[in-house]
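Removed: one protein chain of the complex. Kept in place: all other protein chains.
Our next item is chain A:
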Amino acid sequence: MKRVPPPPFPEIKLMTVYLRGMAQSQGWVRRYFRAFCKGFFVAVPVAVTFLDRVACVARVEGASMQPSLNPGGSQTSDVVLLNHWKARNFQVQRGDIVSLVLPWDRSQPKPPLVRSPRLLPCFAPKPLPVRSPRLLPGFYFPPGVAPVYIRIQCPIILKSPKNPEQKIIKRVIALEGDIIRTIGHKNRYVKVPRGHIWVEGDHHGHSFDSNSFGPVSLGLLHAHATHILWPPKRWQKLESVLPPERSPMQSEE
C-alpha cells in the first residue's frame, strides 16, 4: 500500500480540507443560482404579461364612485378586479365601469401659458421641473391572505410609460356621436366626438371626470372593472347600469 506523504505542516492540511469544502459548496451555490435565474426569467415575464394583458387587481381610492364603489369612505377601500382582456378591442357600452389613463394630472404644477403671435400651434419642448411621479397603489393581497405587500413595478427597471400615470375608475355615460347634457362643464351640451367617450363618476360634484376634462379618447381605455373582490361582504359583480337621468339626449344608433 502506497503511503501518501503527510503534508509538511498541519496548517496546510487544514487549508486543503477547507478549500475542498469551499469548492463543493460553491458548486452547490452555482447550481442554485442557475435554477433561480431560470425560474426568474420564466415566472416574472409570464406574470407581468398576465397582469398587463389579462387581468389585475387594484384598490380604489376616493369617493367619486359612491355608492357603487367605496361606500364606506376612507375606512375600507374596495379592491376591484380589472379585466384587460375585455377591453382589448376598446369595446365599451354605456354604463360600464372602466378604468382609464388620466388625460392630465391635476396634481402636476400648471405650466406657464405659451402663446404664439402668429397663431400657429405652440410646441415648446422646454423641459420643466417636474415632481417625481406618484407611485400607483400597486397590487396587493388583503391582510391575512398574504402578509407580503407585492408591488409589481420596480421603479428603476420596469417603469412603464403608461403605468406610472394615474388611473381613474369611472362609468361610461356616452359613446361617440351622443349628445349629452353636462353637469358643471363649460358647455351645457356636448356632442361626443368620434373615437371618444364621456365618463362620469357616480358621485356627481365630487368626481374628477369628463365634466372637468371633456370627452376622453378611447385609446386611453385601460380595463373594465368587473367584480369587487374585497371586503368579502361586498363580493359582487359590478353591473353595467346607466342611470336613467344620465342617458344621452340624442344618440347615433
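The working rule: a residue touches a chain if its C-beta (ideal position, glycine included) is under 8 Å from a C-beta of that chain, and two chains touch if they have at least 3 such contacts; residues count from 1.
The rule is simple: contacts and distances are computed from a predicted model.
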item: Undisplayed chain, where the name is taken from the UniProt record, one of "Proteasome subunit beta", "Inner mitochondrial membrane peptidase subunit 1", "Ribosome production factor 2 homolog" or "Potassium channel subfamily K member 16"; value: "Inner mitochondrial membrane peptidase subunit 1"
item: Omitted-chain contact residue, chosen from A:T49, A:T76, A:Q93 or A:Q236; value: A:T49
item: Residues from chain A at the interface with the omitted partner, ascending; value: 41-42, 44-46, 48-49, 52-53, 101-105, 108-109, 111-128, 130, 133, 157-162, 164-165, 213, 216-217, 219-220
